[in-house]
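With one protein chain withheld, the remaining protein chains of the complex are depicted in position.
Chain naming follows the written order as A and B, and within any one chain the residues start at number 1.
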Amino acid sequence: MKSFLGFVRKEALHLLRDRQTLAILLLLPVIQVLIFGFAVRTDVREIAIVIVDPTPDLATLELRDRVAASDRFRVVRVAPSTSQLDAQFRASMVRQALVLPRDVARRIGRGDSLPVQLLTDGSDPNTGGIMQGYATAIVQRWYADLAPSRASLQIQALSRMRYNPTLESSHLFVPGLIAFVLTIVSAMMTAISITREKETGTMEMLLVSPIRPAAIVAGKVTPYVALGFLSVLLVLIVARVVFEVPLRGSLALLLAESGLYIVTALALGILISTQAPTQRTAMIFALAGLMMPTLLLSGFIFPLDSLPVWLRTISYVVPARWFLIVVRGIMIKGAGLATLWQETLVLVGMTTFLLLAGSRKLAIRLG
Amino acid sequence: MRIIFFLVRKEFLQIFRDHTTVVQIFMIPIVQLLVLSNAATFDLKQTRVLVVDEDRTTVSAGLVQRLEAGRQFRVVRAEPTTTGVEHALLDREVTATIHIPRDFESDLVLHGRAPVQLVLNAEEGAAVGIVQSNAGAILDSYAAELERSLPRLTRRQSVVGTATLDLRTQRWFNPTRNYKHYMVPALMVALTTIIGLLLTAQNITREYELGTLEQLNVTPMTKVQFIAAKLIPFWLLSLVIFSIGLTIGKLVFGIPMRGNLLLVYLALMVYLVVVLGLGLWISTITRTQQQAMFVAFFVILIFLLMGGLFTPVDSMPDWAQAVAQANPVKHFVFIMRAVLVRGAGLETVAAPIVGLALAGMAVLALAVNRYHKSTA
Partner (left out) sequence: MSEYAIEAQQLSRRFGKFTAVDAISFQVRPGEVFGFLGANGAGKTTAIRMLIGLLAPTSGSARVAGYDILTQAEQVRRRIGYMSQRFSLYEDLTVRENITLYGGIYGVSDQDIVRRTEEILGRIGLSEPASRELVRDIPLGWKQQLAFCVALLHRPGVVFLDEPTGGVDPITRRRFWELIYETAAAGTSVLVTTHYLDEAEYCNRISIMVNGAIAAMGAPAEVRTRFGAETLDQVFLRLTRPGTAA
């Protein structure tokens, strides 16, 4: 035990002396959360729209005013014809076009039907749909006000966004960001640190010593757990203070789960290091191998419900997926252990498995 | 130049001798492209809902049936009242609860309109809007169906005119709403960038750590030759990786290629200089491979999340959009989507390509400048 503690101390001192790495490990997550919390938004605004109005009259002017007044749209120009639309859409100068027919006011007065075309850049199906929805709403409301017609049957959906009524972007992103950054940074740290020891040959020296391989690994990892924890605290403070992300659940539970997750991520790094003979391999594995899957399969950006079944099964293996549910649960939903025990159990299981697999591989490699 | 040739050959020998790395360089992007293209979508496969029907009429039952008929919603549970329903959202048993109030049918008959309460779990954010619009569409179409099939519901109308709004909506460029057409090009960029940047970022640092850099510094090799020889092999490799990705995109996912592929390749070649040059520059400012990696990670994440890959650049606040102008990923993704999905031509992509070219020169100059053969 004493030698183990001594080893931990050595690792800790090592870490503390490397100011640059220390700064990176503590500041990196914080800076990233700050940048992305402010910059990344999912709501659609400033839609560049062209209104084609061949014969302007009071009715069309009313519509044009309404579109211009909306803060969702930015009227790029009002054109007399559709001649340039194609080029403009291709060049992405314009995302939507509202094409009005001739003699709008007269048609409405006569009771004729009014054919209006709404063209939307559908390259991105998601924003395409959203933009289409916004524009449709404006046009329909305009028409209803101008030409009170047969009111059709309506089933109104009254929606309530539970847990995040304003759909605040940062509230949605920040918990995910925490999970994501923790995963990558922790895994990278241990993977690199252990392989570096292997590459410089000091690992062999350690293994000849009376400390058991499992203890070596544990000793290497412990200072990083502390560091990771500190980093989580910093990020949480930023989230609360800067972005006012709610913390509706128990802080203690959140910290405990974060602590658990850090170990999970570190254990992942350990496993990677057993497979990687050099730092370069470990690095490519940890970064290139983990980044996109964690980003895309954890529910951070794309909803889990949009994964096809086979991919959903694979996503069960991504630790960040479970942790994200926990973080969101505690922070946004105020959930407690009673609700989150399954996810917690999965994380515990994963950690145990990773640690066991990691130390076994290490033992084999050297035994 | 002869020296560059020898140095480039050495790099290739080193790369291909390291079998693990070669496998990683090719397998990671390819596998991830194949698998993750299926993940980058907002196309909800299924939304689990809980229905509380307090009306219990044929009309309300019809609505529930309608919900289930389309494959978007799956009614996991039906409850008679709203008590205890909150828990289903908390527990993630369902994503939304639909509450049909007691006077649903009579409201429709008497007043022509009736509300339905939708409570959505907004913890995941993006999905919520889609669920809402999916549900809304079903409600709208059910209402229209009711109107047609049950004449007594229309009895209370006073018809003012028969004029109707004939709103025709059209989605250009991706009428089938195939997310893959939009996301696969972006994923290709992301994967090639990650690998390219990583490889160059640790390259020079590694030579420094191993001590081989010093031996090179004693030779008459110039800084420009050195940087050029570091750039060329990875530039070629990245071109190959990207081309494989493009082939997969076309053959496996059927991504459109409406514009001129040559434009894409022109942009790619310039883009790679920027990205790889950046990696080399990172390599010259870090002392250990560990540091190089963290800096690379930081840069990559910013590039990816603020490059319009997953969230639109237009949605970012103005200051962020200004910063995004300095993001090469943003420009290249724009070019990819413009040319492949929208069929844009040179007029559209000329400006970003020139921008990338300038950035490439600047970055290389930085790297050459930063690399010193002798210490002051």
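Annotations for the structure displayed:
The definition used in the following text is that a contact is a pair of C-beta atoms (placed from the backbone, for glycine too) under 8 Å apart; a residue touches a chain by one contact, two chains touch by 3 or more.
Computed from a prediction, not measured in an experiment: that's the story for all the values here.
Just so you know, the chain we are not showing touches B across the whole complex. Among B:Q65, B:S141 or B:Q215, only B:Q215 touches the chain left out of the display.
Among B:K10, B:R77 or B:R177, the one in contact with the hidden chain is B:K10. Although one chain is not drawn, its touching partners on chain B can still be listed: residues 2-3, 5-7, 9-10, 13-14, 17-18, 210-212, 214-222, 373-376.
The working rule: only the chains that are shown with their structure count from here on.
Of all residues in chain A, those touching chain B in their complex are 20-21, 24-25, 28, 31-32, 35-36, 38-47, 89-92, 95, 107-108, 111-130, 132-133, 136, 139-140, 143, 147-165, 167, 169, 172-173, 181, 184-185, 188, 192-193, 196, 276-281, 283-285, 287-289, 291-293, 295-297, 299, 301-309, 311, 314-315, 325, 328-329, 332-333, 335, 339. Partner chain A is touched in their complex by these residues of chain B: 18, 20-21, 24-25, 28-29, 32, 35-36, 38-47, 63, 89-92, 95, 108, 112-130, 132-133, 135-136, 139-140, 142-144, 146-147, 153-154, 157, 159-175, 177-179, 181-182, 187, 190-191, 194-195, 198-199, 202, 206, 287-291, 293-298, 300-302, 304-306, 310-312, 314-317, 320, 323, 334, 337-338, 341-345, 347-348.
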